[in-house]
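Every protein chain except one is present and positioned as in the full complex.
Let's turn to chain A:
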Amino acid sequence: MTSIEVTDLTKEYRTTRAVDRLTCRIEPGRVTGFLGPNGAGKSTTMRLVLGLDHPTSGTATIGGRPYPTLREPLRTVGALLDPQAAHGSRTARDHLRCLAVSNRIPGRRADEVLQETGLATVAHRRIRTFSLGMRQRLGIAAALLGDPSVLLLDEPANGLDPEGIVWIRQLLRRLAREGRTVLVSSHLMNETATFADHLVVLAGGRLLADVAMRAFIAQHSQARVHVRTGDPDRLRTTLLAHGYAVTGGDDGRCVVEGAGAERIGAVAAREGIPLLELADERASLEQAYLALTADKAEFAAAAPASPNTSQEV
């Protein structure tokens, strides 16, 4: 059981603070969606965890140890950062072989992960002839190479075709079921909603939320019920009397804000109003996310700007 621990992590570049006192813990056995707009600090955080960038302050560890101190790190952590990173002049198999050999991973693993990612038939082709989707699969193959207990994947669904997206979704679910720690960054909410159990949301380098996905959606969305009735006027009057906001209603259908189906159903039953349909509206992750970022817009605007801009004032 290996988790990723990020403690008070800060990374400043010359003019910007890409990661700002970030503290979070990515737990094993679930897929953690790493969300935030472009430039929120997701990729920087991943590079800091991998020891590729030097933090300005704070620490990032894997199972309690800084990444550079891991023995044969590919056996513990698999990462996909940039599908364009593999050298175009190598074959897919040679690319994986370089990585496997350095961490004393048996050569057959290269063939196994090529098989698993659907690249077996192009193993001996040069990477420069690959499409973005194939490079993405190769990057995932490289991440899986050492059978690691921790995976960090930056936008793994980028460039994949519809079948590839279904495949990656199932792969991520399976990796989490096997007890691995899976951190997946994305700015696509609807996609993330299909595989994530837990969410870590960043904006402007700061932590906005670190919460289970269902709780996140419940927290940041309004309850709302769709109702169809044979007696719209009476229902409307009754609900308004109970303090609910009702919209629509001409054709017997209306939407009630601020309550769940149980409450509205109970009210209607008590009054003897016949209901023909009653359904909770399921808020999407996207709606919840936008609601959260709207709440925090003020907070984000108040965050310190770059030193340059403040000097110019």
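Simple rule for what comes next: a residue touches a chain if its C-beta (ideal position, glycine included) is under 8 Å from a C-beta of that chain, and two chains touch if they have at least 3 such contacts; residues count from 1.
By our rule, contacts and distances are computed from a predicted model.
Trainee: Determine which name in "ABC transporter permease", "Response regulator", "NADH-quinone oxidoreductase subunit H" or "High-affinity zinc uptake system membrane protein ZnuB" the UniProt entry assigns to the undisplayed chain of the complex.
Mentor: According to UniProt, the chain not displayed is called "ABC transporter permease".
Trainee: One chain is left out of this view; which of A:85, A:132, A:245 or A:266 touches it in the full complex?
Mentor: Answering carefully, the residue with contact to the hidden chain is A:85.
Trainee: Of the residues listed, A:70, A:225 or A:273, which one is in contact with the missing chain?
Mentor: A:70
Trainee: If you put the missing chain back, which residues of chain A would it touch?
Mentor: Considering the whole complex, chain A reaches the absent chain at 47, 50-54, 67-68, 70-74, 77, 79, 81-82, 84-91, 94-95, 97-99, 101-104, 142.
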